[in-house]
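With one protein chain held back, the other chains of the complex are shown just where they sit.
Letters are used for the chains, namely A, B, C, D, E, F and G, taken in the order the chains are written, and counting of residues starts over at 1 for each.
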Amino acid sequence: MANQPLVGIVIGSDSDLPVIQETANILEYLGVGYELTIASAHRSPGRVREWVKSLKDKGVEVIIAGAGGAAHLPGVIAAETTLPVIGIPMPTLYFNGQDSLLSMVQMPSGIPVASMAVGKAGATNAGVFAAQILALKHEAVAQALKKFKDELAQGVEKKAAKLDQLGIDKYIETM
Amino acid sequence: MANQPLVGIVIGSDSDLPVIQETANILEYLGVGYELTIASAHRSPGRVREWVKSLKDKGVEVIIAGAGGAAHLPGVIAAETTLPVIGIPMPTLYFNGQDSLLSMVQMPSGIPVASMAVGKAGATNAGVFAAQILALKHEAVAQALKKFKDELAQGVEKKAAKLDQLGIDKYIETM
Amino acid sequence: MANQPLVGIVIGSDSDLPVIQETANILEYLGVGYELTIASAHRSPGRVREWVKSLKDKGVEVIIAGAGGAAHLPGVIAAETTLPVIGIPMPTLYFNGQDSLLSMVQMPSGIPVASMAVGKAGATNAGVFAAQILALKHEAVAQALKKFKDELAQGVEKKAAKLDQLGIDKYIETM
Amino acid sequence: MANQPLVGIVIGSDSDLPVIQETANILEYLGVGYELTIASAHRSPGRVREWVKSLKDKGVEVIIAGAGGAAHLPGVIAAETTLPVIGIPMPTLYFNGQDSLLSMVQMPSGIPVASMAVGKAGATNAGVFAAQILALKHEAVAQALKKFKDELAQGVEKKAAKLDQLGIDKYIETM
Amino acid sequence: MANQPLVGIVIGSDSDLPVIQETANILEYLGVGYELTIASAHRSPGRVREWVKSLKDKGVEVIIAGAGGAAHLPGVIAAETTLPVIGIPMPTLYFNGQDSLLSMVQMPSGIPVASMAVGKAGATNAGVFAAQILALKHEAVAQALKKFKDELAQGVEKKAAKLDQLGIDKYIETM
Amino acid sequence: MANQPLVGIVIGSDSDLPVIQETANILEYLGVGYELTIASAHRSPGRVREWVKSLKDKGVEVIIAGAGGAAHLPGVIAAETTLPVIGIPMPTLYFNGQDSLLSMVQMPSGIPVASMAVGKAGATNAGVFAAQILALKHEAVAQALKKFKDELAQGVEKKAAKLDQLGIDKYIETM
Amino acid sequence: MANQPLVGIVIGSDSDLPVIQETANILEYLGVGYELTIASAHRSPGRVREWVKSLKDKGVEVIIAGAGGAAHLPGVIAAETTLPVIGIPMPTLYFNGQDSLLSMVQMPSGIPVASMAVGKAGATNAGVFAAQILALKHEAVAQALKKFKDELAQGVEKKAAKLDQLGIDKYIETM
Partner (left out) sequence: MANQPLVGIVIGSDSDLPVIQETANILEYLGVGYELTIASAHRSPGRVREWVKSLKDKGVEVIIAGAGGAAHLPGVIAAETTLPVIGIPMPTLYFNGQDSLLSMVQMPSGIPVASMAVGKAGATNAGVFAAQILALKHEAVAQALKKFKDELAQGVEKKAAKLDQLGIDKYIETM
């Protein structure tokens, strides 16, 4: 975990750790400090509120919350703060995270949660989106994001070149 | 509103009043006292908690919460009490209450919400189910429920007899 | 199985046993006596009715019914009694329990079934919710529930502390 | 209603009458006798069983049951008889009959319900399908069905000819 | 395959054979003769029509058709005959057979297909339902069905007795 | 209807005429000749086959088929020809055309149907897509398409300019 | 439109104006300058790119894009900038905006779009969320947001007081 935390990350259950790891990884890659904890909107609501209250003093500017099923965590946090809250719908066993998505994206007028895609892609993008917000104030983050975006394009170029060279059958063998 | 309140009813928005009226009606019919208020899990979370804390002293034994969209209200209440919480998924403009249903039925292990059907049928049934719980302790409610159940069966008999008498085409004209 | 049965549990098929085991476990943990049987609304409807009729004499106060697909079992039971009926939508092969959920939550006005989440979380919560109902009359159950709720919050605290200590990568290794 | 009833039709609620009228109409058109009643699997389960038991003596050979929401009626009937049971999923306010369809089509192994389309098309087809079953024994029904099928094809021919003659814009004006 | 074929079974692809085997098994168990073939509504439409035309001469009285995805096979057959057509929605890789179900249950007014559940339960029930139709004319089938229905109820009784004897944990070990 | 028909359009029911009118309109606008008829895959399957067989002699190069519900028409046509078949999923009363879409897009390997959006947007696009195919051979169509695409962009420009000029409130008043 | 534009708003079609008006209204209420235009990802892709390129020079810090159906507009913009992009899924005729939601929330890893609720609630929340981002740098916006949040809670209090005073039946009459 880099320097001073600008992002506060929270998940409702430790079973969400392998997904939220993507958020941690991309924030580290972009040089954005964060803190990460576990707090359940349903099993430990008091802990959630205390954590949210503690964030401004620590200098946290953006909140990322991942939750699954009746995924209230990001909405419950958004009710307690005016910091921007980004939600990651966690995959679920029987509804594949569609329950998680609807439980966080359909917030009522006045209390937004910014929803990302279900699962690891959403977890990475929550980190990128937090960085895009921070980049408005923090030039170093802006630079890191620009580099990251260039690398995304270059990654596609490299794969296209590899496909040109190997052809589809040999490329698939290397996967 | 009859006698001492045994049921606490809360909705997230006054737009839910025409639906929750069914709950009030059936409780009155069954002679069960209730109190009813508005409190939003997202717009007034503090008010929700205070209301929940006030219930035990008032003698309330069952809670009914109606909410729509990212319908966190019953789950947020269930997090703060061990009283039984019954949820009514309110109809929504774009998802017809399917978002409301998933947001309340998919609660995590340990913190149940008892979900009813979407809309007015669910609102009536929330009242009936609350009465079924109270009937375990309150004999007058048990008697009222038994009578209500008999009337349901008799209502079907009457309609069947009317259909026998009128035939389908004339019956439809009377609807 | 503890003392005198206050909860009657029924499943439609023995393939539901690994899920309903969660209900049995939590009831035992909370010190609530129960009885458990198998009866199918479709393959043995007479057996279902006889079982329901036998419950009041045994002192059963709450019914839990688990079923999958065209999951009629809880509704069929609710038609025959005024005891509160809690439904557990069982996971299904092709619809992931969404068919089971809709088949039990969308009950008509007058005959409620209290639906829990699909699968094991719902099975645990059916037990917790039954205990919440019983706690209104049985002080020992009320005490057990209070302790259980405290433990849920403590469980989250412990995991958060472990995460603080180990960091995310090492925590995941221990999972 | 023509001659001796070969088809027994039942609906769970009189609100289903305008849909089931299509079943009555097509059976009359095909010269198939029927009887029609109202009985709810949830509000009057005893009445449903008595009605089913009465059918064999009356000479009824096929059962048609229409129900909406947690649409248990056809399945509950199929549990009590070996006569073929045809189900019509009734349209519903919030799930458009998708709840009704899943509640009847997903019957467990051993107890079939033959599901038709949601709503009026399904109601007509329930009548046609009942007639197709009866036509195996009743030559007059077989003849009526053959004529009906020819008329369906001729109806399309007529509309195609009208379209050729009028062109699309004028045809739409006549609709 | 028993005696003279009363049921004609067709599937759109040999990948459906493991599912349709359930239909063959139950028909054999009930003593109903059948014939089984492969014909695709899309890849070999001419073959489908020839097969349908051949059925009446062979004495076939009921048709069962299984198909997946854009599952047109039962509907295409229903367009060519007035024999009753039963459809089995085959499971699919990405839509779990929900595409198959909608493609066959939503037939237009006038041309019914009787839809069963998705997959093996539906395949068994297609056979049972065909037997229920045939039982109206064939007493031996009626007897076999009655015995089958009794066995279903007895199977539940046996499992319930086993559960009483072993308790849930030991029962699960035997599964 | 302009000159020689290059596109053959067919709908399953005259109730689809107001939607298919969009296809006719755009083809006329692009100067592409077409013929239009009604033929049902289920009610008049023979008529469908005869119509398809007649198309090559008439010089038709692309087929557009609109159908709703168990929307087999485009797939049934694709089974009988190697001409490209474009499908328009028609809106339906209870499934909003989602049944129509799945019934045509999920065609099996080897027999493609090119699916457009549900309803009028899809009907327009079926015409545009047919023109895009024809433009590979017919230079006049290529020119017309290019002009049409430019007009689409200009239409957006005009609306943006109007919005700049009027502001949002006044613009809405003009709608 | 207040002072210097900090938010750039774009919609794909002028039919989205009545929804996006909510965004404009809340931004004006919060004292946040914005500019608003129409540009379609599909009909005028060049215009979209030019508009995005123009934003940094104008000092725009957050982008809000509303689109319906295959709602590519926010994603296409996110591909061209590192400014934060907020998406509003517009309601659609046949899928109620579920298509719009999935088309924008399921963005691939690396290119986030922050999705709001479908329709007007989402449009208001897009404005609130943009303000929450801007509040990190702009103290006046932070103050306005805090006041807005207090008013939301007070609004609930007022409605609850009105309900206490009037009772449910009279309250409904005033709606």
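Note that contacts are C-beta pairs under 8 Å (C-beta built on N, C-alpha and C of every residue); 3 or more make two chains touch, one makes a residue touch a chain.
This structure is a prediction, so every number in the text was calculated from the model and none was measured.
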{"item": "Chains in view that touch the one left out, judged over the entire complex", "value": "A, E, F, G"}
{"item": "Among F:G46, F:G110 or F:G167, the residue in touch with the chain that has been omitted", "value": "F:G110"}
{"item": "From G:L6, G:L36, G:I64 or G:A78, residue that would touch the chain that is not displayed", "value": "G:A78"}
{"item": "On chain E, residues whose C-beta touches the chain left out of the figure", "value": "1, 14-15, 17-18, 20-21, 24, 36-40, 43-44, 46-47, 69-70, 93-96"}
{"item": "Positions on chain A contacted by the hidden chain, ascending", "value": "91, 96-98, 117-119, 121, 152-153, 155-157, 159-160, 163-164, 167-169, 171-172, 175"}
{"item": "Interface with the undisplayed chain - residues on chain F", "value": "61, 82-84, 86, 101, 105-112, 114-118, 120-121, 124-126, 128-129, 132-133, 135-137, 142, 145-146, 148-149, 152"}
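What we mean here is this: only the chains that are shown with their structure count from here on.
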{"item": "Touching both chain B and chain C (chains)", "value": "A, D"}
{"item": "Chain of greatest Cα-centre distance to chain F", "value": "C"}
{"item": "Separation of mean Cα positions, chain E and chain D [Å, integer]", "value": "20"}
{"item": "Length of the line joining the C-alpha centres of chain A and chain D, rounded to whole Å", "value": "52"}
{"item": "Centre distance in Å when chain D and chain F are each reduced to the mean of their C-alpha atoms", "value": "34"}
{"item": "Residues of chain D whose C-beta touches two or more other chains", "value": "40, 43, 69-70, 95-96, 98, 105-108, 110-111, 117-118, 121, 152"}
{"item": "Pairs of chains found to touch, sorted by chain label", "value": "A-B, A-C, A-G, B-C, B-D, B-G, C-D, C-E, D-E, D-F, E-F, F-G"}
